[in-house]
Structure formats: structure tokens, C-alpha cells
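Structure, as C-alpha cells:
A single protein chain has been omitted; all remaining protein chains appear in their positions.
Which chain is which? They are A and B, in the order written, and residues in each are numbered from 1.
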Amino acid sequence: MRFSLGKWLLPLYAALALVFLLIPIVYTFVFSFNASVKSNIVWVGFTLDNWLNVCKAQGVCAAFGTSILVGVVATLVATALGTLMAIALARYRFKARSAISLLLFLPMATPEIVLGAGLAAQFLSAGIPKGLGTIIIAHALFCLSFVVVTVKARVASLDPALEEAGRDLYGSPAQVFWKITFPLLLPGITAAALLSFALSFDDFIITRFNNGGVETFPVFVYTAAAKGMPPEANVIASAVFLFALVLVIISQTTAAARRKRLAKIG
Amino acid sequence: MGAGAFAEAGADLELVGISKRFPGFTAIEDLDLRIPAGSFFALLGPSGCGKTTTLRLVAGLEQPTAGRILIGGKDVTNVKSFKRPVNTVFQSYALFPHMTVIENVAFGLRRRAIKDPVAKAHEALRLVELDHLASRKPQQLSGGQQQRVALARAVVNRPALLLLDEPLGALDLKLRRQMQLELKSIQTEVGLTFLHVTHDQEEAMTMADTVAVMNKGEIEQMGAPEELYELPRTAFVANFLGQSNLFTGDVTSSTGTSIVVVVAGIKLEVPKERAQRHTGQVTIGVRPEKLILHTSAPTVTPGTNTLGPGRVTDVSFSGVSTQYQIAIPGIGLITVFAQNMVFGPVVNVGAEAWVAWTVDHGFGLLDEPEHTPKFSADTDTAAIAMQTRRELLAEIEDD
Partner (left out) sequence: MAFAAFGSNANPVEQAPRRKSWIAWVLLVPGLAYLALFFLTPFVSLILTSFQEPVEFGDVGQFQAAFKWENYTAVIQQYWPHFLRAFGYAIAATFFALLISYPLAYFIGVKARRWPLLQALMLTLVIAPFFISFLLRTLAWKQLMSDDAPLVTALKQLTILPADGHLTGTAFSVIFGLTYNFIPFMTLPIYTTLERLDTRYIEAGSDLYASPATTFWKVTVPLSMPGIVSGTLLTFIPASGDYINASASFLGSAQTQMVGNVIEANFLGLLNYPAASALSVLLMAIILVIVAVYVKRSGTEDLL
């Protein structure tokens, strides 16, 4: 078999593309170790101090904590509402089904700036002061559609025969839901919740329009970008990145291990 | 092959010393095969025997690890598949879902810049009686219709060699019979060389001029269907093509024309020209439909082998014939197919029975008996179907 250059072109390209994607991540990570004083632009020297004393920089940890809080609450709201809607859309036939699907699609199709400005205008005319509450409301809104899409896919792939079996075996509707449906939906719900949290944590534009001075982590970064970025922001971002990466790797390896085990049995 | 030229007729196919090795196992080892132009050739074998791999090698979808492939005398081993004058009817049909039926059929013609591709495509669709569905999409057709479109799409290109990869597998019995006849008539009408890969021995025998039985990457026997059926050379062929009753014994003597094999103390005669080996321990056999069932001890006549008495252990009615199983002590289970000339079985379970057959109907196998299991029914078509069914059920249960 001859060695053909063409065969290696695509894998090489893919590798380069992936490296390209990772460049800013590596940059951010490297500069989290920068012993910078005012702005984190020029490399001064290597230090672990940023990592060891993350909260030394003004406002970084507070912003991070706010983002976590917002993320958790918004995720809870969006996941709860979204799961209910997903079950309704996937399982039941009713006239307004396609209209509601369209309604859910719209927030995903609307540019963030329109969503943010709209909500801000709404809060303004309603006289609601902007703050933590409005941020949470805004985040739950745009996460809702993503939750519905994710959970709906999971519900659609659920075999109704399983719940019918539950009813056949004397389970009440509530029991069937909590003991059969919900556990089977849990992977989808968890995926939706994680997606929702990730979207909320990284959101900037919608937050900026509705935060009224409350600083989430992205808001902090934005204002710091003009003044001078503390390397501790890089630390937080890198830490979040590594955490998320580890989570994904763990979930992938456990899924792969489970598949291997099942393949052996089957 | 020049662009725009149709093959005038089918071309020869020659495989010389073909081997295909995958990491971990060898699919084909040193295969030699010659298919004359214009013939309908069937490659028959159980799943995993290498027949689909052979097909893909001819189509150019796989590269052989060693050996050469010649089409019409030209070495095409290193020619890419889109340059070979070969078309395939895929097992899954592989009709392009985003194109209409007519566009599917015209696809190959357009690539070769043939004039009037749409007109020719309509012609091909008329051949398979589907011209009225030309503007439908493949998803809107039934399985049988899709199969015919796939056939039209391949045939319209008048390839030197047409490859069929178990194309009738997904069809129900009646449709399959119909398609078998249609394929045969198209082949003779257009004069193409067909290479048909299948695990259905009935299909192979019905349609093909020549059948090659493949097992574990090698061709065990090749020839006309009748030849393969009436004179199998190996136990595998004897059991894969229909059923056989096989006996193992030592050759004790031989006359001018036949050998005598002693099985469980009984002398059985086999004509020398129908026996692959004439000395030592041999396996001989006879087809179940060649056996005559006797309810009382038959008179011993020259030219006939007789076994018995035994007890009837099973009677199975299957419309045209009834299958009887007789247990003969020292020999084992004998299967008899008897055409139902009267209503009801000739004997019942538990009755005493003898079997007899004309000496000329027996055959002797090539196999060394150590490798020959007495009744290896695992490779016959019925067993394959059962196995597939079991696998499908397991798959459904896994979901």
C-alpha cells in the first residue's frame, strides 16, 4: 500500500484547528501565573501567588461568588420549568404544540442584545430596580429554551412501554413518575442543568443590561478589560476551565467504561 | 474505460491470488476465481465467509492485501472504484435520499457525461416497471420498489460487471421469487456479467449459471448448481447446500466401478466416479430426497444400499413434502424427504422403518474424517436463519 499524502491532510488540518481553538485558553492559563502589578498584558515573571491568594484582587472572588449564586438559582428555575414543558411537548398532542415550540425557539434565535435590552426596558417601565433578582430572572429566561430542547430529546427517546409496565404492576401515577420516569430522565435533566449553568456563568451581554451594578464574573472581566485585568481573573477562569474539563473527561470515561461492560455482557 | 462508452457486453472477471487481511483476522487467503463474460455467477456462503469482502474488492471499495484483479483482461487492482466499469446493487440499496428516483438512476450516467441521461434513466425504470414513480423520493417507496430502483440505477450504466450484494434479503418470499426471475431475465436480456453474493442457497441455485461455495475465505467448490448439489466435494458444501445424510466408514474393497464402505457393519456402495477418495476412512453421503422409505424390510437388490431397521423419531409436514427422521442404531439419525403423494404421513412416529437408495445417488467426500463431524447442521440455511433470528431478538432486547 502506497503512502498517500492526501490521507494525512485532513487529520493534520483537524489537529491544527484544534490547536488554534486552544490558543487563547493556553494564553489565559499561562498568564494566570504572571506576576503582573497593574495590567496583565506584559509578562513580568512567574508566580504562584495569584493561585494561592486568589481573592487578593479587589472584587474577583465576590464576582465569582455572585456568578455561582446566579447560576445555581437560574439553573434551578430553568430546569424545573423547562423539564415540565419538555415532558408536555414530547408526550402530549395538543393544538398549540407547534406554536409553543416556535415560542421556545425564539429566545434562542434572538440576539442577546435584543433580549437584554428588552428585559431592561421592561424592568424600567415596570419600575423594578435592577439587581441580583433581575439578573437571575434574565438568566433563567434564556436558559429555559435550551433546557426544553435537551430534555425533550431525552423524553422522546424514552420507551413508553416502561411506564406502562409500571402501571401494569400497580404503580400509581405519582409512583410511576418518581420511580420510573424521573430516574430515566435524570441524565437528560442533568445535562440540561449543566448546560444551563454553563450558559448562565458565561453570560455577559444580557447581564450587563440588567445587573444594575451587581458584578458577576463576566461583568467584572469586562470592566477590568478597560482598566487593567488582574491575573486573578485568569486564575478563576483557568480553574473553572480545568474543573469543567475534568467533569467532561470523567463523564466520558465512565460512559465509555459502561459501554465496554455492556458490550462484554451482550 | 472511456467516459461515455457503454460496455458492449459483459466482461470476464479474474481474481488472481487475492488475499485480504484485516488487523486481527484474515478474511480471504489466496483466492483464485474466474468468471466468464455474460454469466450469472453466485458466490454462496455463510456470514463471515468472505463473500461480501470479495465483492467489495471487485468493486474497488476495498484494496486487496495481495493479488490482482482483472476485468476484461485489464488489471484494475490499483484503479479507484469510481474509475472501474463495475456497478453495485447494495444490500441496503443506498439510494440517495436527497434525490428523486429519476435523479438517482441518472446519477452514474451524468458522471460519465452520457448523452440524454434522463431519457436513459426512464428506460431503465421502465425495465423494472417503476417509471410512474420517477419523481418520488426513495423514502416514499416500499422496500421492493427501492430494490428495483437500486437495480435500475446500476443496470442503466451497462457496466461490464454488475455486483449484487444480497439485494433480495429484505424482501418477503413472494417478492423475492418475483425479483429472482426478473434479475435473471434482465441479465440474459442485456447480456451483462452478474456476480451475486448471497447466503441463500435456494436463490443461488435458482438464478446462477455457476455457483461458488465459499467458506472461511476460500472457495470450497465451484460449478453448475446441479453439479454442486448432486456431487458435493466437501462436508461443508454437502451441508450448506440443502441437507445431507453423511456416514463415515472404512473402504474395505472396491470393484471396477465402485468402492465399498463399511459403516456400522453394513456394506454401502458408492460409485468411484462420484467418490473423491477411494481408500482409507471416507465420509459418504446421500441426499434425503433420494432415500426411499420402507415400512417393511426391503429385498436386497444389487445397485441399492439399504439401512435399517430403525425407529421413526420425527415427522414434519411442510406442504410439498414430509420430512421423516429415523434413528438407526449404530448409524444415528437419518433424514428422509418424501414427496406427499398421498394425504398424511407414510409412517408414524415410533414405527419401524428402513431406508434404501440407488447406489448411483450416493457421493463420497474429500474430507479427512477427523475433520468431518457426522452431522454438522450448523451451517445450513435453516440454522443460519435461526441464528440470525436469535441475534435480532437479542438486539431488540438490548435497546
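What we mean here is this: a contact is a pair of C-beta atoms (placed from the backbone, for glycine too) under 8 Å apart; a residue touches a chain by one contact, two chains touch by 3 or more.
Being a predicted model, the structure only gives us computed values, none of them experimental.
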Requested in this report: Counting contacts across the entire complex, name the shown chains the missing chain touches.
Outcome: A, B
Report summary line: Per the whole complex, from A:55, A:76, A:90 or A:132 the residue touching the absent chain is A:90
Report summary line: Touch with the missing chain holds, among A:57, A:104 or A:185, for A:104
Query - Touch with the omitted chain, as defined above, among B:71, B:86, B:101 or B:164 - result: B:86
**Report entry** Where the missing chain touches chain A, by residue
**Finding:** 10-11, 13-14, 17-18, 20-25, 27-28, 31, 41-42, 77, 80-82, 84-85, 87-94, 100-107, 109-115, 117-122, 124-125, 137-138, 140-141, 144, 146, 148-150, 153-154, 156-160, 188, 191-192, 194-195, 198, 202, 204-205, 208-209, 217-218, 221-222, 225-226, 229, 233-234, 237-238, 240-241, 244-245, 248-249, 251-252, 256
**Report entry** Where the missing chain touches chain B, by residue
**Finding:** 59-61, 80-83, 86-88, 90, 92, 94-98, 107-108, 111-112, 153-154, 157
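In this section, only the chains that are shown with their structure count from here on.
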Report summary line: Distance in whole angstrom between the CA centres of chain A and chain B is 57
